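Quick one: this structure, given as structure tokens, is what I'll be asking you about.
As you look at this complex, bear in mind that one protein chain is not there, while each of the others sits in place.
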Amino acid sequence: MDKTMELEIFRYRPEQDSEPTFQTYEVPFHTEWVILDAVNYIKDEIDGTLSYRWSCRMGVCGSCGMMVNGVPKLTCAAFLKDYTGKIRIEPLEGFPVERDLIFSMDDFIAKLKSVKPWIIRKEGEDKPLEEGEYLQTPRQLVEYQQYTMCINCMLCYAACPVYAHDNTFLGPAAIALGQRYNMDSRDQGRDQRQEAIASHEGIWQCTFVGECSAVCPKDVDPAGAIQRAKVASTIDYFKELLLPWGKKS
Amino acid sequence: MVRELTSVGVAGYSVFLLYLVYRLGQGSEAYDAAIGLIMSPASIALHLIALVLALYHTVTWFNVTPKVIVIHLGEERVPAFMIAGAHYAGWLAVSMIVAWAVLGT
Partner (left out) sequence: MAKSNEPIPWSLFSAGGMLSAILLPILIVITGILVPFGFAPLESLGFDRVHAAVSGNLLVKLILFGFIFLSFFHWAHRFRFALVDMGLRKIKGLIGFACYGSALAGTVITAALLWRI
């Protein structure tokens, strides 16, 4: 063990700590190590009481998000070699901390549910199973494909200044996932989703700061999804205003 | 927050235009006195500040257009630089037309 690095980690154990504290650990340095490897090393070799979430170690499960020097990162995709000095690790910002680096995801899950992220068919337009699947062309797939890449890692929420101020905001990933279904040619549920998306708590809170898209590890571009939803909702709004006799579904 | 601040330049210049409109309605003497103000160093300084804000606004505005305007040609998405680039090209063309229309030559 020649070279080492220091990690300063946020600790909070509700049964013994009244306030969160920081604890510094020294870990060996390996060029191929990501921050998650260093945290795992601490858990296995130094201090088994440290709590955090992780699973896949390859950027697909979305559970290892933490603030690294104040920036939301997937710790399994952030290399030690890209940092110098002490690395500060904290739970993702904007969520209530439960223990150490573990925070409550309830708010995000509730928001995700509110945009109904599944394919909705109009009443009576459901195909019976034996008629097979709903077909789609590659051209129709590209309309929403980018949004399917979301791994629910919540980095975008941790980066969003609007959510930080006011957590009634529906938030980047939930809106992007609503759009993922809205733009799916097999889906007919847009009107239902608009109740959450086009509300005060939805897209209209967003001021297009763009931080969500900057931190997203999957290039989902939630900021773009939100702006496109604003355009579409504005068109709806004026259509309804100008054509009160127009088709209401 | 700089992006937010540019809106002050945007509205500020329109207040100036509004003032000129007001003077225009008062006749030639009043208007010519008002337009003469643009030759003063104070006005030039304000204009330069406004220009920095305006250009910042223009660049930040055009650079995010590809996020809002998504065009697919077949299965390929038109790349961001082409959508932003089209805005910059249009901007140059319109600017020349405006300069020609306002200045007359």
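All chains are identified by letter, namely A and B, in their written order; residue positions are counted from 1 within each chain.
Simple rule for what comes next: a contact is a pair of C-beta atoms (placed from the backbone, for glycine too) under 8 Å apart; a residue touches a chain by one contact, two chains touch by 3 or more.
Given the structure is predicted, the values throughout are model-derived calculations rather than measurements.
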Among A:S55, A:Q136 or A:T207, residue touching the chain not depicted: A:T207
Which residue of A:F22, A:W118, A:Y134 or A:Y237 touches the chain not shown here: A:Y237
Chain A residues touching the omitted chain (full complex): 161-162, 165-166, 195-196, 198-202, 204, 207, 230, 233-234, 237-238
Chain B residues that touch the omitted chain in the full complex: 1, 3-11, 13-18, 21-22, 24-25, 27-28, 31-32, 35-36, 38-39, 43-44, 46-48, 50-51, 54-55, 57-58, 61-62, 90-91, 94-95, 98-99, 102-105
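We adopt the following convention: only the chains that are shown with their structure count from here on.
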Inter-centroid spacing, chain B versus chain A (mean Cα positions, whole Å): 37
Residue numbers on chain B that touch chain A, as the complex places them: 64, 67-68, 70, 72, 74-75, 77
Residues of chain A that touch chain B when the two form their complex: 138-139, 142-143, 208, 210, 213, 221, 223-224, 227-228, 231
